[in-house]
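Only one protein chain is missing from this complex, and each of the others stays in its spot.
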Amino acid sequence: MFDLVVLVILLPLLGVIVNAFFGRRLGERWVSYIGPGAVGLSFLVALILVLSLAGLPVDQRHHETILWTWIPIGNFQVDLGFLLDPLSAVMILIITGVGFLIHIYSVGYMHGDPRFARYFTYLNLFVASMLTLVLGNNFLVLFMGWELVGLCSYLLIGFWFERVSASDAAVKAFVVNRIGDFGFILGVMLIWTTFGTLHFTEVFEAAEKSLQSGAPVAIAITLLLLIGATGKSAQIPLYVWLPDAMAGPTPVSALIHAATMVTAGVYMMARSHVLFELAPFTGQVVAWIGAATALLAASIGVAQYDIKKVLAYSTVSQLGFMVAAAGMGAFGAAMFHLTTHAFFKGLLFLGAGSVIHGVHDEQDMRKMGGLRSSMPTTFWTFVVAALALAGIPPLSGFFSKDEILATASSQNIGIYLLLTIAAFLTAFYIGRQVLMVFFGQARSDVHAHESPRVMTIPLIVLAVFAAIAGFFNLPGVGSFSGWLGEQAGELNLAVAAISTLLALAGLGLAWLLYGRSPVQQDQRDPLAVRLGPVFTLLERKWYVDEIVDLTIARPFKALCSFLAGEMDLGIVDGFVNGVAWLVSLFSRWLRTIQTGFVRSYALAMLLGAVLLIVYVATR
Amino acid sequence: MLQSYVPILILLVLATGFALISILLATFIGPRHPNTRKLSPYESGMTPIGPAMRRYPVRFYLVAVLFILFDIEIIFFFPWALIFRQLGFFGLVEIMVFILILLVGYAYVWKKGALDWE
Partner (left out) sequence: MNLPDYNFTALTPALILSLWAILILLVDLLFGERIQRWLSWLTVAGLLVTGASALSLWNVRAEGFSGMVVLDNFAIVVTVIAMIAGILAVLLSSDYLVDRDLFRPEYFALMLFSITGILLLASGRNLIMLFLGLELLSIPLYVLTGFARPDVQSEEAAMKYFLLGALASSFLVYGIALTYGATGSTDLLKIRDALQNVQVITSTLTLGGLILILVGFGFKVAAVPFHMWTPDVYQGAPTPITAYMSVGAKAGGFAALLRIMYVAFPQIASYWTGALVLLAIATLVVGNLLAIQQSSLKRLLAYSSIAHAGYILVGLAAGNNRGVAGALFYLLAYAFTNLGAFGIMIALSKKGEEADSIESYAGLSSRQPWLALAMTVFMLSLTGVPLTAGLVGKIFVFSAAAEAGLWTLLIVAVLTSVISAFYYLRLVVLMYMRDPINDFGTQVHLTPGVRTALALAVIGTVLLGIIPGNLIDFTNQTLAITTQTLVALVH
């Protein structure tokens, strides 16, 4: 029966095919049944499968479905196979569940778009790819999903390609992710040469048996995998693409760039936790990267005006929390935060989308304000999510974040400090956002209106989960960690008290600056007045984009044009001309036929031959 | 092993030497009384009209190439002709196939008008 897991992937894929080939003829109405419907059915199947998986004894919760041998190159055997175990079960529920709600929401959000069918084609394709990623039973299938979700992500970021920023953002996301992929591929290659297989269970068994803790090869593999994770999960130094990716439609940001795809890096580390546990050094690196990212992104989030940019940096920051947890070996905590984050951050994005929809495609928070009364449902759901993000008990974010902080406090005080400051900033920026958007007076003439029900109902459902998901892992109520086979984290009361107080302090500070006397139209940001140049530095995102452009992008472009221009024409031709000049000392006659390009080509061949001969002769 | 090439080397030296010496001798000791008639391409032939580097019809090339092609194919007949008795029936069939292919080429050239001058 667990072979039905194939159906979970096939249903969205069916949606892709129908929408891609018949979408335009079917019209918006039918597409809006098929697109969400496919994912909804997939969710049902997934739910049934996970429930029956839960009915099994703990040691039997591991089911593999092998379709066929994908690549049988001698001893390099890779199956196209899927693995259903507690870890992938959590992921498929999030993907299809949150995905289903976001699909429904999209029906309202994308209403009237000329490329409505194409949108749902991409979205369904994304869900199918993401499911492949988490269900794969070996690194190659995981890589397949990894690449395909990337592809969908670029297509969806650039969906509104009429806007220059959208297509630029797509290219940026693409380039940055390729850097991550580079590490990932090499890591997979190294896994294969080390263990002779890519199959998860076999690799981990072999690793546990044959490798000592701290073995160089384990460190090398995990560092390479880490490069991949920093690309996908937007960590330092490869996080730069995610904020720009907000140029895509907002439901896309909610689904791909908050709830699911960006967590692929965390999932991958959780999946290969055996390897990471063998490499404590990498664990340290991972934890520091995660913590630093959490703090850096939170600090940038403080000074953004674009409603989606704030959430984007918040996502980067929260991913930092998850990565830090993974680095400290608390994979259960990482996955738990991943789950709650999928609810509350997905909700925040959808709420932001609802706001943007309500104020007619305005994204600048300085032009919003006072939406509380005109958009009540959006407001209340947004507040629930914001409080969850800030870490106010008993909402979900409090529990999951607290588990990470508790782990950090017992393991590494430096990381704990970074994360705590980040948590404080988180409460502040989300408070600032709520106050700027929903409170005070309207700062523009746009007449805001509440979104249609097809959009608000998903908000309400998500709000319920964002509120209660924390109990999934509360001792006595639910055992999320136990489900994953991890030790449940102790509830550290001191840490919990500190972080709750800090969250309240952050919210209070936001209230002091933005709530007490609401910002007026054309008034400078009160924080900017107080922080001065520091605020500018944060607003300009620590000038990272500029630095990257100056140090990496430009030299690379220069290298390419150098190779195309000077190298091809200048050096080779120049060399030819130089030789010609020498030769002409002996014979003016030779020089007269020293003109055509063919000669330089021939000379290049000759040089190549000479170089090869020199190489062979000197080795 | 290289010793077996010594005669070739000697031949090479002799041939080059002979050519060089002849030219040099002619250059140095030959009498020279240049005048217009002597400098013309054909001293006792037709008076040249126009430069020698002239364009002329590409058809010449075509005919020349065809000639070379068929001429070279003839060379293949020669070894066969020497031992055709020993080769027997098999050799006959082989050479017939060969001729047949040649004939197809010939027919092709003919039909395509490569042999027509105008």
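Here are a few things to note about the model shown:
Chains: A and B, in written order; residue numbering restarts at 1 for each.
Convention: a contact is a pair of C-beta atoms (placed from the backbone, for glycine too) under 8 Å apart; a residue touches a chain by one contact, two chains touch by 3 or more.
Everything numeric here is computed off the predicted structure, so don't read it as measured data.
The missing chain, though absent from the view, touches A, B when the full complex is examined. From the options A:V18, A:I92, A:A170 or A:V316, the residue with contact to the unseen chain in the full assembly is A:A170. Contact with the undisplayed chain is limited, among A:L14, A:L53, A:L155 or A:M365, to A:L155. Mapped onto chain B, the footprint of the missing chain covers residues 83, 86-87, 90, 101, 104, 107-108, 111. Listed by residue number, the positions of chain A touching the unshown chain are 68-74, 76, 140, 143-144, 147-148, 151, 154-155, 158, 161-162, 166-167, 170-171, 174-175, 178-179, 181-182, 185-186, 189, 192-193, 559-561, 563-564, 568, 572, 597-598, 600-602, 604-605, 607-609, 611-613, 615-617, 619.
Definition applied: only the chains that are shown with their structure count from here on.
The distance from the centre of chain A to the centre of chain B, each centre being the mean of the chain's C-alpha atoms, comes to 75 Å.
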